[in-house]
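Worksheet: one structure, shown below.
Note that one protein chain of the assembly has been removed; the remaining protein chains are unaltered in position.
Up next, chain A:
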Amino acid sequence: MNEKALEINNLRKSYGAIDAVKGISLSIKRGEFFGFLGPNGAGKTTTIKCVTGIAVFQSGTIKVFGIDAVRDYREARKKIGLAPQEFNVDIFAKTRDILWYVGGFYGIPRELRKKRIEEILDKFELTVHAGKPFQQLSGGLKRRVMLARAMIHDPDLLILDEPTAGVDVEMRHDLWRYLQEMNKAGKTILLTSHYLEEVEMLCGRIAIINHGKIAAIGDKKDFIEGGHKLEHAYLEITRGEKNNESA
């Protein structure tokens, strides 16, 4: 059994003349709850897009549970569930249909898919909204649908790109509870968020990316030692880099 859920080596990705990711390397162990932080435009979402196949990268390697994400992309993608930052969904489709089709794409047989959809609708308290088109749902419910969609094929690695953006406090607490339950059940989670308190509460290990490079990586305790909040270390690292660049 491969102990590394995700292994990124020297990943480079540019958009024309702009280098979005400049040779980053990181690995996430199986069962970890990993926080991936950085300012807007730092390269978090680009890295995630490279891992999931949404973006084509120029060089480097990505392995998901030891499987090459380019060469054996089908096997690698079966292992990943993605809840992206944007609502990349057919907005006219009903919640149940979204789950039905995506479950099918992952090759889940009909009967098993039906059962799985009912379970997941129940888990995310979406059963009463199952017949509603996505566009009619509130922001918080849409986030839950995205999470349910990411979980439909029971992936081992869950990648959540700002899953609580625009979600009210109560819903955010519910989402935190779901994520903790999933992590306890053995799922590896990669979380990006601008809410540092949620990263501090949920994640065991953290990486900070800035200007396309990993600026810091380590256990949570390394970032909060001396009784500091994570925000303190985060600002110190990102502002420090900014100052270094200015100098």
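One rule holds for everything that comes next: a contact is a pair of C-beta atoms (placed from the backbone, for glycine too) under 8 Å apart; a residue touches a chain by one contact, two chains touch by 3 or more; residues count from 1.
We take it that contacts and distances are computed from a predicted model.
As stated in its UniProt record, the chain not included in the shown complex is "Transport permease protein", which appears among "Transport permease protein", "Solute:Na+ symporter, SSS family", "Cytochrome-c oxidase" or "Molybdopterin synthase sulfur carrier subunit". Here one chain is not drawn; of A:K44, A:K78 or A:R116, the residue touching it is A:K78. Among A:K49, A:R96, A:K142 or A:R172, the one in contact with the hidden chain is A:K49. Chain A residues in contact with the hidden partner, per the touch definition given at the top, are 15, 46, 49, 52-56, 73-75, 77-78, 80, 82, 84, 86, 88-92, 97, 100-109.
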